[in-house]
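The complex appears here minus one protein chain, its other protein chains still in place.
Entry: chain A
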Amino acid sequence: MSDIKQKVVEIIAEQAVLEPSDVKMESTLEDLGIDSLGLVESIFAIEEAFDIQVPFNANDPQESDFDISDVASIVAGVEKLVKEQNS
């Protein structure tokens, strides 16, 4: 597991009060019991962990330039942002 993936899973697991091993790539936030407040907290934690800015507006999660449909898409989004940050 890449470091980024592992860290994102840890953050989501902490928010969901689950073990990281219980967070599957295909899990949705809803599956994990993360509500809108939990989501903005997770995004904050991700931003702090990777020193990135996640483009996310709670008014319009679908329109935001950051896919939160499942854990895999969040990991992919973070990987992209970290890559952009380093380039």
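Going forward, contacts are C-beta pairs under 8 Å (C-beta built on N, C-alpha and C of every residue); 3 or more make two chains touch, one makes a residue touch a chain; residues count from 1.
Definition applied: contacts and distances are computed from a predicted model.
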Protein name as given in UniProt for the chain not displayed, "Hydrazine synthase alpha subunit middle domain-containing protein", "Nodulation protein E", "ABC transporter permease" or "N-acetyltransferase domain-containing protein": "Nodulation protein E"
Omitted-chain contact residue, chosen from A:D3, A:D60 or A:E84: A:D60
Touch list for chain A against the chain that is not drawn: 36-37, 40, 43-44, 53, 56-60, 63
